[in-house]
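Handing you this structure, nothing more for now.
One protein chain omitted, others in place.
Order of writing sets the chain letters: A, B and C. Residues in each chain are counted from 1.
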Amino acid sequence: MPAMTSDRRRFLRFLAAGPLAARAWAQDAVLTITRPEDALNLSTVTSVAVEEVGKALGTAPWYQLYMPTTWDDTAKMVKRAEAAGCPVLAWTIDLLAGRNTETATRFSRADQRDCLTCHATSPTAGANTQSNRGKPMFAGLSGSMNPPGANWSYVERLKKMTRMKLVLKGIDTAEDARLAREHGADGVIVSNHGGRATETGRGTVDILPEVVDAVGPQFPVFVDGGFRRGSDVYKALAIGARAVGIGRPYIYGLSAFGQEGVERVLDIFRAELTLTMRQCGTPSIPQISRPSILRTGARV
Amino acid sequence: MPAMTSDRRRFLRFLAAGPLAARAWAQDAVLTITRPEDALNLSTVTSVAVEEVGKALGTAPWYQLYMPTTWDDTAKMVKRAEAAGCPVLAWTIDLLAGRNTETATRFSRADQRDCLTCHATSPTAGANTQSNRGKPMFAGLSGSMNPPGANWSYVERLKKMTRMKLVLKGIDTAEDARLAREHGADGVIVSNHGGRATETGRGTVDILPEVVDAVGPQFPVFVDGGFRRGSDVYKALAIGARAVGIGRPYIYGLSAFGQEGVERVLDIFRAELTLTMRQCGTPSIPQISRPSILRTGARV
Amino acid sequence: MPAMTSDRRRFLRFLAAGPLAARAWAQDAVLTITRPEDALNLSTVTSVAVEEVGKALGTAPWYQLYMPTTWDDTAKMVKRAEAAGCPVLAWTIDLLAGRNTETATRFSRADQRDCLTCHATSPTAGANTQSNRGKPMFAGLSGSMNPPGANWSYVERLKKMTRMKLVLKGIDTAEDARLAREHGADGVIVSNHGGRATETGRGTVDILPEVVDAVGPQFPVFVDGGFRRGSDVYKALAIGARAVGIGRPYIYGLSAFGQEGVERVLDIFRAELTLTMRQCGTPSIPQISRPSILRTGARV
Partner (left out) sequence: MPAMTSDRRRFLRFLAAGPLAARAWAQDAVLTITRPEDALNLSTVTSVAVEEVGKALGTAPWYQLYMPTTWDDTAKMVKRAEAAGCPVLAWTIDLLAGRNTETATRFSRADQRDCLTCHATSPTAGANTQSNRGKPMFAGLSGSMNPPGANWSYVERLKKMTRMKLVLKGIDTAEDARLAREHGADGVIVSNHGGRATETGRGTVDILPEVVDAVGPQFPVFVDGGFRRGSDVYKALAIGARAVGIGRPYIYGLSAFGQEGVERVLDIFRAELTLTMRQCGTPSIPQISRPSILRTGARV
């Protein structure tokens, strides 16, 4: 399970693969993309089943869970991911209360389709239950997700349910990172869902230091959000992140040039990170540490 | 008197209803708008009498006082608001020295009407005495308001005059909040009249912490100014405000869509506040507190 | 000598009147402009002699000295100002090393006149000696000004030369304010010549606190530079300035509307200052003090 080792000798990246990317990955010859140290974090709302993705990659991806609203459905989904060989279960907890998608709401006025085709109750309801039912991971399930009554005891219950490692995705304070660890999580991903969850919070790179200080470095702390350059990745590793997640960057490459585009994006990240490491006199990952970076001119 | 309880279990909002809004409220079926926990703060320069507004709402609003220049007139106006059942008298003290309305002054050059029709002495005089005489709350009064000699003893005199709760609206320092409490006020509204009183002061959300620390939380501290999102309201509540006032937002809704517009604006605030509360792990109002927010990256 | 009293009961303004303004003042009926508490600071390069200005104003102005390069010429000029009744000699020390007038240099390329008509030695020489000779205050003098060898002993020598009060104009550090006082000056004007002397220094309102703390409040500290609003003036008085100088604002009024324009500008300043004083609860000048203002959110 490359992402979860405390062995920082290998640079890790994980890709947050949503539905579009999953299909692309499955269709293209993806074996050459994934290097042993990268991990793909496959979303629950994927358009390609986890078993297929694992077969195409040659190794099962991480499974990014949006929790179904009943424990029965959750157990089924989790067991299925486990059976597929997924090493890590990343439960996304930053959208449990819904989301304020104003741009999408405005664009919906131009959408001529009948809303109730996909949305069971109302055009603006967050559940997307109807559209989920058509997705492979919801086969045999209700389609409803993100239980509003979720609390910290759910972490323990989820952990008991599986032998996969459990990380909580969407942690944005030191306090919550400690609670995650106390309740049995094996790691956290500092994330604000690409700035699309709760508004007006901090950028994740600004949250990362307090989380690493609170629970790391033995306890794995991952981060995503806004990482566009190899030098960005360098800074997260210097602060103490175990690995860095990217979303939009590889999707830009995928949209423009398909598989080649994704590969080029990953090469750019790798080349820039290597250059930064060497210029900073830290040519191997374990040498990267906080003295190499500053925040607004001061030591982190 | 919903606004004045120390019971923070209920989320409170008050709407600063100027003359235009009052008429709209009275004309439309306003009963469905006001929820028990909202309060309407009716301006002295309303175009609809307080008794009518109270009848349309089903409960008397707060009364926002611009003090007439004589105590006789003041006593009459205050007694009338009390008789109408208003629970709170909010004396606005941030315009006592007038106002620098440059944009209005420039536009007056395009106004073809005879100035003296409304302005008794001069086109730029702040008193607006002549135009006030046509307004229902000034029936039988001179129309002149904002006595230039007002001082802190006026607070005590006003308090003795009525059994309504007295809050001072337009407090913008901790020092003045303490003086307000010492002189008998029952609460303060941190406000700079929507940025239209004294120039180059602080935003009210930046003033709120020092005022709450100085006189709150037992002593009610309200705030208005710039609250556009449910997340803005969340921050004020976290700092310690008892309730938040909105002005322009509901007027935008009113101007665009009338009654429906106002209702939609209030729904947006409510939905955004609820989402923020749940995402921050504080699903009920009493749980909202300062650790949930930061100011320029530091604890408030 | 209105500007020099330690009596802060009267609000003082002084106007830095350059050559254009002096003529305007002399030509128009200026008696109504100058109130007892304003002072006009007449520049050495005025196009109207100091005696004429004094006659038109009804009282002699302050004399703003650009020191001639010889002590003989300096003594003649100073004695003449003293004989005219000038109460204050303001020696401008912020251009002694010249000035970097890039915009003027660029525009000179479009100037078809023979440079040597006005400039004795070179088109870009700072002395302007030739053009000075045509100005009334340089009658009988060489026209050359700003001695490059000037040092602190010149302050003492200048002081001994006259019974006028001596202020140094162009002080921009606490250290220099102390040196000014030690060497016999009666006051200082914190100034950077409207940002047209040494580049990349601080704004004068940011320098004022350390100067007032170093030498004030008994020792008069004046300030100019960027004061556009009555609220700006309020802040300088709150920090501890004895009076505030304005330059561009009255020139805007003069250029647009002549005498009426100047009067309107002064009325605007006065009205805004009065409004600010009353709104801040400091209705008389002696009540204005530092607790009324903040700098970047903190006490000054």
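Observations, loosely collected:
What we mean here is this: a residue touches a chain if its C-beta (ideal position, glycine included) is under 8 Å from a C-beta of that chain, and two chains touch if they have at least 3 such contacts.
Being a predicted model, the structure only gives us computed values, none of them experimental.
By the touch rule given at the top, the unshown chain touches A, C in the complete complex. Interface note for the absent chain: among C:83, C:97 or C:139, the touching residue is C:97.
From the options A:108, A:231 or A:255, the residue with contact to the chain not on display is A:231. Looking at C:59, C:198, C:259 or C:274, the residue that reaches the missing chain in the full complex is C:198. Interface with the hidden chain, as seen from chain C, comprises residues 94, 96-100, 148, 175-176, 197-200, 202, 206. Looking at chain A, the residues touching the absent chain are 229, 231, 271-272, 274-276, 278-281, 291, 294, 297.
Convention: only the chains that are shown with their structure count from here on.
Two copies of one sequence, chain B and chain C, touch each other mainly through non-matching residues, since under half of the numbers at the interface are common to both. With centres defined as mean CA coordinates, chain C is found 64 Å away from chain A.
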